[in-house]
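For reference, the structure is listed below as structure tokens.
One protein chain is absent from this view; the other protein chains keep their places.
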Amino acid sequence: MSDRMPPQVSTAAEWERRKRSVSQWIAFSLLGVGSLFGFFFLAFILYWIIRQGAPAITWEFLTDVPRNMATAGGIAPMIVGSVYLTLGSLLVAMPFALGSAIWLSEYAWKGWWVRAIRIGVNTLAGVPSIVFGLVGLGLFVYALNFGVSLLSGMCTLAMLTLPILIRASEEALRAVPRSFREGSLALGATRWTMIRTVVLPTALPGILTGSVLGMARAIGETAPIMFTATAFMISQPYPTSLLDKVSTLPYHLYALVQFNPFYTETKHIQYGIVFVLMVVVTLLNLTAIIWRTRVRRKKAW
Amino acid sequence: MVERLKEHHDAHAGSESQLLGDEMTVTRDWVKRKFFGETIVDVEGLDFFYGKNHALQDVSLRIPRDGVTAIMGPSGCGKSTFLRTLNRMYEVVPGARATGTVEFEGENLLKTDPVILRHKIGMVFQRPNPFPKSIFDNVAYGPRIHGLRNRKRLTEIAEDALRRAALWDEVKDRLKESALSLSGGQQQRLCIARALAVAPKVLLMDEPCSALDPKASDRIEQTARELAEELTVIIVTHNLQQAGRMSDHVAVFLAGGILAEFGPTRQVFDDPECEQVGDYLQGRFG
Partner (left out) sequence: MEVSVAHKRATQPEAARTRMKHRNTDRTVFFILALISLVTLGTIIYFIFAQAVPFVGKLRLVPEGQGTIVKWGETFTEARLGDLFTTKWLPESDVEEFFGMLPMIVATTVVTLGAMLLAIPFGLSAAVFVGEIGPRWLKDIFKTVLELLAAVPSVVYGFFGLIVLSPYVRETFGTVGGKVGLTASIILSIMALPTIASLAEDALHAVPNTYREASLALGATKWQTIWRTLIPSAASGIIGAGVLGMGRAVGETMAVLFVAGNAPFLTWNILRSMRPITSAIALDMAESVRGSAHYHALFAMGAVLLIIALLMNWTAEWFHVRLLRRQGLREG
């Protein structure tokens, strides 16, 4: 090739090409390093949590109540309270979320109601969690007179998880192939019967995955429940009714850091809480992710 | 007229009727067919629209009771659309509209309750679509959603349907297994059994063999012909030989949703009135 082109041009072309590959190499290296940032942080956080938190995990820690101004003992009431709150919010939100998903996926056709409701769901997803806390305070705690209680917390968290549950459920419903629906209708099923006997059972794994994702989100939230469900000093550790206050994992962590006068002595408890929270949340999310990939791959249809 | 024949039969009961017994039955059936519902579905001026697309144009024909009626035509001529009009399945598509009269059991089925209609007119689809349930639950699905709970009854109906669909022997030991574990041909026969379980009077088949290998295809064809002795089978097919083999009557649609010809199979195949139909049947296009 260099015989056909005059020597000056060929060297210039050569030089240009080298320059470009060098700059590409630089750019790619930078990108590689930059992208590792995220991995690096995840790895570091996980390592740090395990290293600091694991020693605190003992059987007493998981089953005992806090003792001695929360410098000793365990976090059992917090675990129980978080579980109640999370499951309760799921109980409140799921009927509505499933109903919305069914309507959006099975009944609604192009109309402006559909768009309005979709905008509603998307907008709800963008509301900051502290705003839910404020509304929960004003509406459930004060206006409806539930007081600071498990019930108020459940309702507040339900509002927050609604978009997640709706989106996941709708996706699961839409994944059911059309041929199943047609087969059912052709046998003389009404729309609701078709949904009840064919679509819902088929979409169930996906809907459950969505619930797991909703639970994972709800269990870690602090701002919405800070003033609707929980308080720093609660007289009885375990709630006996819906109108009792509950202790929760994330709030207890916050309280230990901000309010507890024996901040340094509670350090191991703090790390322990972080460890438990991370384990629970990561497990839940991993389960959901694995289920989702399994369901997608398993589909024989 | 049947009353007169009946009187006649009873009057002769005993002696001669023994000898004439079979003939009488044959005559009675023939009379029934000739005068009481020889036509099971009477289509009159049917037009169909997908939004602005005029998919069927002024279709009129009388589908005879029992036996196999084949619906044929080149791709896109509207034969599937026509079939789906008969059990109102087009309603799942927004913007689909049918006008005209399709008379079935004394009513215009375009205007009656589609859910009830589908008890009487069943459908088997192009690609087998069994539910992700067990074989038994698939067949029992239809009766169950109509309120039948009695386990014994359901088992009887299921066995009967599976036998008629020529699948019983192959699955009788594994009714609890997933329907999806069956082969393509078996799944399609399962879908036929499923449709039969609700005791329809008409069975619509939308190119049921197109997704199957030739051997499975033959079995379906055979099953359809056997079923046609007890109920009306209306089958859409683009397989000319198959239509020639299995059908008693044939309707040929041409592009644009126009019904070009309808009549007994031998007559249409050997001596079609419309030239284009003749070309189509010769395989010159389609």
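Note that the chains take the letters A and B in the order they are written out, and that residue 1 is the start of every chain.
What we mean here is this: a contact is a pair of C-beta atoms (placed from the backbone, for glycine too) under 8 Å apart; a residue touches a chain by one contact, two chains touch by 3 or more.
If you're wondering where the values come from, they're calculated on a predicted model, not measured in any experiment.
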Residue, one of B:S60, B:S75, B:T99 or B:T112, that touches the chain absent here: B:T112
Listed residues A:L137, A:V176 or A:A229, member touching the removed chain: A:L137
Residues belonging to chain A that touch the chain removed from view: 20-21, 23-24, 27-28, 30-32, 34-35, 37-39, 41-42, 45, 48-49, 95-96, 98-100, 102-104, 106-108, 113, 116-117, 120-135, 137-139, 142, 159, 162-163, 166, 190-192, 216-217, 219-223, 226-227, 250, 253-254, 257, 270, 274, 277-278, 281-282, 285-286, 289
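Going forward, only the chains that are shown with their structure count from here on.
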Interchain centroid distance [CA atoms averaged], chain A/chain B, Å: 51
Of chain B, residues touching chain A in the complex: 87, 89, 92, 94, 115-119, 122-123, 125, 127, 129-133, 141-142, 144-146, 180, 191, 194-195, 198
Touch list for chain A against partner chain B, complex: 109-110, 177, 179-190, 193, 197-198, 201-202, 300-301
